[in-house]
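Note that one protein chain of the assembly has been removed; the remaining protein chains are unaltered in position.
Chain naming follows the written order as A, B and C, and within any one chain the residues start at number 1.
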Amino acid sequence: MAEHATLWRPRGAWDLYAHAGRHGRSEGPAGVTATPREGLALMSVTAVDGAEERLAAALRDRFGLSLPEPGGALFSGETGLIWSGPGQWLALAPTRGDLDGFGETLKGLAAVADQSDGRAVLRLSGPDARRVLEKGVSVDLHPRAFGPGHTAVTAVAHIGVQLWQRDDAPTYEIAVARSFAGSLWSWLEEAAAEFGCEVRVA
Amino acid sequence: MRYSLFSVLGQALRGQRDWTPQWRDAAPKAEYDVIIVGGGGHGLATAYYLAKEHGLTNVAVLEKSHIGSGNVGRNTTIVRSNYGLPGNIPFYEHSMKLWEGLEQDINYNAMVSQRGVLNLYHTDAQRDAYARRGNAMRMAGIDSELLDREGVRAMVPFIDFDNARFPVKGGLLQRRGGTVRHDAVAWGYARAASDRGVDIVQNCAVTGIRRENGRVTGVETSRGFIGAKKVGLSVAGSSSLLASMVDMRLPIESHVLQAFVSEGVKPLIDCVMTFGAGHFYVSQSDKGGLVFGGDIDGYNSYAQRGNLHTIEDVMEGGMALWPGLGRLRLLRHWGGIMDMSMDGSPIIDRTDIGGLYLNAGWCYGGFKATPAAGFCFAHTIARDEPHPDSAAFRLDRFATGHVIDEKGMGAQPNLH
Amino acid sequence: MLDRTPEFPLPPVREVGLSQKFRTSSGGLIDRRRARDFTFDGRTLTGYHGDTLASALLANGVRLVGRSFKYHRPRGILSAGSEEPNALVELRSGARREPNTRATMAELYEGLEATSQNRWPSLAVDALSVNALLSPVFAAGFYYKTFMWPAALWEKLYEPMIRRAAGLGRAADAPDPDTYEHAHAHCDVLVIGGGPAGLSAALSAGRSGARVILVDEDFCLGGRLLAERREIDGLSGPEWVAQAVAELESLPEVRLLPRTTLFGVYDHGAYGAVERVSDHVAVPAPHAPRQRLWRIVAKRAVLAAGAIERPHVFGGNDRPGVMLAGAVRTYLNRYGVLPGAAPALFTSSDDGWRTVADIAAAGGRVAAVVDSRPDVPVPLRRMAEAAGAQVVAGGQVIGTRGHLALSGIDVRDSYGGTLHIACDTLAMANGWNPVVHLDSHLSRRPVWDEAIHGFVPGQLPTGMVAAGAASGRLTLADALESGSRLGAEAAEACGFDAKAAGTPRTDPESTAHTPLWRVAKPKGKAFVDFQNDVAASDVELAHREGFRAVELLKRYTTLGMATDQGKTSNLAGLSIMAELTGQPIPAVGTTVFRPPFTPVAIGAFAGHHRGKEFRATRHVPSHAWCLENNAQFLETGLWLRPAYFPRAGETDWLQTVVREVETVRSKVGLCDVSTFGKIDIQGRDALAFIERVCANPFGTLKVGRSRYALLLREDGFVLDDGTVSRLADNHFVMTASTANAARVMQHLEFCRQWLWPELDVQMVSVSEQWAQYAVAGPRSRDVLTRIVDPGFDLSNEAFPFLGAAEITVGGGIPARLFRISFSGELAYEIAVPAAYGDAAWRAIMAAGLPYGICPYGAEALSVMRIEKGHAAGAEINGQTTARDLALGGMLAKKKDYVGRLMKERPALIDPDRPILVGFRPVDPSQRLRAGAHFLAVGAEPSLAADEGYMTSVAFSPSLGHWVGLGLIRRGAERHGERVRAYDPVRGGDVEVEICNAAFVDPAGERMHG
């Protein structure tokens, strides 16, 4: 499925909600930039009982990344492995189809399920990104407690999310079940308004 | 002294000098015909009806602290008989009828206020479920009305009809439902029972239940052994602890339920209203505070306090339903320990131990049941058989399958 | 500096009028260049930036501020802080009206609008002040003894009368226009209170690099240092505070939160605090909330919340002009307001005398000093006399004079004689109570400290320590020392290398104090709880009537139950009960203070979650198309599902739904069913797992096939139903109903992780990955043929009923196809990756055009399942068993599964139990309604006659009349029998005939076609 025929066009998870431009406070530079991340490849990888070590080895071969510990997210460029639950990870790659055939590769080691469309992913970056997230995320995001390479499965505004930090800008990515994207966006717009929010849509 | 306008006026002229203790603070005797463990609303009512209906006056109520220190003084004061299942309906209606004549019966103004209980619905499915319940009530001769949206608007025009996440479509109304001044119920029953000879023994904690040949012979207490032919347990959240003294395990978990009161304000709402799309119900006390509550915190607890998560959940419900509440302030919140049963319905029954009786499992609905629970528990103790109106509240119903599960949540106490 | 929110442009500086006659000529921490106009009861007055409403009112000579709750007695300003019981006003107006706002906590802003409350027609002339005359009748608890006859008059007359008279202010009568938000904060050390102890604690913790949060309810940090004339290392209090705050602000890991009340202490180091972001401005700035609720998680906490001064209990102690001595000093030193021209002092402690010194220093005169202690040190007496005061040692104030404000006091001297002293302000100093509220939120009781004659923290919540006055250490030197030391210790406990600062040098002070719990033989009512009008005589009455335990005392008299929660009254009540019962105070008991510390706006707790944002809204993959095509939506849990799709000319929903059903039954329809839960189950033991969680057998399910799945709870009742499809040997997909999807997932995880951990099963929700659409109707195969990629054989032989396949569509897009039918027609469900859901929907609609396809919504879906007699949410309501739903026949007999044993309990297999059957009206023109109960024809309605109830109804376009499903006793044996469907709440009473639940195509031929 690497080359989908062009008959049908995918629709972005944030299409109905995220509109490019400046939102909230208009003076000064935007405190936070929000970028919908469409078209990613995402797979949930659930280890077969007792196969974790072999799975780690297989993933190391494929990505050059080791299997992150609970709460860890390891990236090589735009490709990453993100812990998402006991014995469970998300494999992430920049383009839809990048992970095709993954299930076959890991056969006997892990159950693989495509989640590329199941999660809507948003990148949040900028000097006030943490202060925005602080309004909804109960996990401590202070650099002493959370930084690049960390992930948390938690809730924002009663909505289940998974977030991970990419860099010290800081840049976070936040993944939410697709059907909730509109409500998460409503929360974000309100939380980010005081800092000024630049929405970049590819 | 009998309470009346004349006695009040008379005492006003005499500097209130002649009032006497409303109930005797009795010291325990060596033995009683019946001991009721628990000086809450249910225990005191049971003692009163034992004396009044069955002529049993050699009765003691043992309270570990002071009377009314448990859930009767911690609840949100609502009374209603809007139940939907046949096991519950006659019992709660019996209770409602007793409320209606209570004050004259016990000569104590408990401020029984039948201002209506309105349960809102937000979907067609909820409407039909309320119709099912309302029809069942009507078949039992209980008042119930199914209101549409405009009917609700006429009663509570200030709630959110225009911008709600879950728009209000109507409500089930029981006009005879309402509120009662909760503390006064305990005090009034205590006074009336005491007047009929019942000993109310405070600061007397039961530490053991003595048995001989499969029958109870009395209770060990912090004030020594007290003999009894019959012992009735009416201790709500502590039921399992008392039962464990005779090696009984109950289909009950103790959970914390929080209640809330706002600052007092001039009259805003003159009924009891329940949100159908979130955990929030509200009424206004005569003093002006909005009294409200929501869901239990959800975990086993004997600590009389809850956590912030549940508080937010309740307030969100409040704001969603009634956005004008935003600037009103929460004055106080507290927790009570609920005896949550496995099907959400209570137990009034004998136990396998001779002379030991159990009144428990009231979940968060025990207050409204106070008079009938006392009446039926007294009947069960005095006659050794269930009162017809509480006949379904058997302890063995979980084994036989005769569960009374109004919410359909199954054997999961924190979901009832 | 401390404002978190940007200041608004200031009004131009202008000359201040002469109205502020009680303002001192200089001094205080107000900004005299920034005047602020405000109104009180419509009268325009002027104060300064930095004032509270209370200080501005006092500056203008306004002393009568409110009326009491019960007796409507005139009341003024007692305190200068959050303990204020009397000076409550309605702040702002209209939708922003805030009743019961303490004037002592309301920051003055330009245009502030305040109105007195609980009075009619006016504050000065209040009709209900007649209640004061009736006070001999209105003793504590009088209402329990009367208003009982006749019973009917309670709701009609007595109660409405009481309710109108009760309550204080009026709540806003419109939705709150402002917004609220939440924020989470984590820290090593939380410092509660920004006075000398708190600032010291924050400094020593903050210097170590620990993450520190300091909260204070005031808008300026400094606490009593702003209110007293003190010296620390040669600096004045405010100078020392400015230095400390500047240093704290320079520390990157220190967060200062003024205007923030820590209102609650919860389990395990969780705290609730509310920040009044915009309450000091008329309207919040753009994008700013009115208030922000902070949920703080702290490893350690230093409680430095200070202490509250105790009033004296004497006759007329509630008269406007009678104030706490500390408050008089606050108004003088911090706000530059000398509350009266002829102030007097009634003290039982040395610190009260500071009031005299401060007034003298400001150039004021003092009318009198009455010290209840016989021995007054000579220097103090000299100082007072120098200020013009008459000094009465060993005396007691027994009464007050004046009507709406104080004009004089009656004093009993040490010889028992009485003298009258003219004065317009009386400052009371009777010792201080540490603020023990927060440390008792976790049910820990404070303990009695004989040294300060007050309660101090007992066992504190884990991780919390108390410093300064909050711990009972009442001197400034102790506050600085304990704060600094405990702040350092807290940081050390969090792994930081912290050191307490050296102890600074402070001016000397004495805390000598002999409490005077109440004045004997007062002249007039001596109040204990001002706001609730509880007098000492009420405590006596409670004692007389047996309400002696502290909780009973509280509840019977309402002592401590007002909006101030007894901050100034609880100890006085206890002390009187102690005296009456002959017990020491701690033996009477302590009240457990409940959160919140001070009242918190309900909106702040709700935050973002109001209106449409109360709960999240979930959108289906076809949502955009639905919006474009006039879909009407239906709430199903959090989902917004398309309910029906009206076309031009259709006038009511039923017309539309009938058209949609007819189209599906005759042609083809398309419905978004993505809301069902979808659970991917893989692994070596996946089949064994499914066998244990489902009540029907699966052993024979082949790859490429689907089967109906029935899940029970362990108590034997039905939990949910759905389908299980086998995609490969060890790969299954289970569906769950929309309403139960989350619960089923949780249940399956429970089974996998806890019940049977030995099973090797990998499970993940793929609900959101797949857009799933039902394509139903006789032409559904024709439509799908144009959708699936070539090569897949859709023929009945190749892909029969209950087939399941992984296919591609749209030219290579992976998809799943299931031949399952909820409508009873030839039907398929096709799942595509959700991003292609929109495209797939449009493609199917286009492909279906030649066949007359129409979209159908949840309503038509529901009609068709009722026509087919399928149970859904109304039947699977948690009260029904598989047998009740006529599904008993499919229960497995040879395997163990959840619910197997409990479903066999005697009551659950009783043949008398209601069972699911169909109902049709005997008169086909009659409408059926769900919720109606069944009665024998001719039977009188009663509980005993109740035979069951109608669960679901629909108008059946296929049959042209209403049909219903319902549960009725022995229903399976009674086909053809007539009963009444009795629905009194809607005036319905319809004769119905019991029939097969499958109204349409009972043999199920269509879906196999």
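In the analysis below, a residue touches a chain if its C-beta (ideal position, glycine included) is under 8 Å from a C-beta of that chain, and two chains touch if they have at least 3 such contacts.
In this section, contacts and distances are computed from a predicted model.
This complex has a chain not shown, and the name its UniProt record holds, of "Sarcosine oxidase subunit alpha family protein", "N-methylglutamate dehydrogenase subunit B", "ABC transporter permease" or "Ion-translocating oxidoreductase complex subunit G", is "N-methylglutamate dehydrogenase subunit B".
Though it is not drawn, the left-out chain touches A, B, C in the full complex.
When the whole complex is considered, the residue among B:Ile35, B:Met137 or B:Ile252 that touches the unshown chain is B:Ile252. Of the candidate positions C:Ala451, C:Leu901, C:Val922 or C:Ala944, contact with the hidden chain is made by C:Leu901. From the options C:Gly269, C:Pro311, C:Gly472 or C:Gly487, the residue with contact to the unseen chain in the full assembly is C:Gly269. If you put the hidden chain back, the residue from A:Ala13, A:Leu133 or A:Ala152 that touches it is A:Ala152.
Not every partner is drawn; the one left out touches chain C at residues 266-270, 295, 297, 462, 714-715, 742, 746, 749-750, 752-758, 894-896, 901-902, 904-905.
Residue-level contact of chain B with the missing chain is found at 238, 240-241, 244, 249-254, 298-303, 307-309, 313, 342, 398-399, 411-414.
Touching residues on chain A toward the chain that is not drawn are 70-71, 84-86, 138-139, 152-155, 160.
Here is the rule we go by: only the chains that are shown with their structure count from here on.
If each chain is reduced to the centroid of its CA atoms, chain B and chain C end up 23 Å from each other. Separating the CA-averaged centres of chain A and chain C is a span of 32 Å. In chain B, no residue reaches two or more other chains under the touch definition. Those residues of chain A lying in contact with chain C across their complex are 1, 3-13, 15-16, 24-25, 38, 44, 46-50, 87-88, 96, 110-111, 113-119, 134-140, 142, 144-145, 157-159, 177-184, 186-187, 190-191, 193-194.
Within the complex, the chain C residues that touch chain B are 69, 95-100, 136-137, 139, 142-149, 151, 154-155, 159, 162-164, 166-176, 178, 180, 182, 264, 266-267, 270, 272, 295, 441-443, 537, 541, 544-547, 549, 551-552, 555-556, 558, 562-563, 565, 594-596, 599-603, 605-607, 609-615, 617, 634-636, 713-717, 719, 873-874, 877-879, 902, 905-908, 929-933, 935, 941-943, 945-946, 949, 951-952, 982-986. In the complex of the two chains, the chain B residues touching chain C come out as 3-5, 7-9, 11-13, 15-17, 19-23, 25, 65-69, 73, 86, 89-90, 100-101, 103-104, 107-115, 122-123, 125, 127-136, 138-141, 144-146, 158, 160, 163-167, 172, 178, 181, 183-184, 187-188, 202, 262-268, 270, 277-278, 284, 286-288, 303-305, 307-308, 311-312, 314-320, 323-334, 397, 399-403, 405, 407-411.
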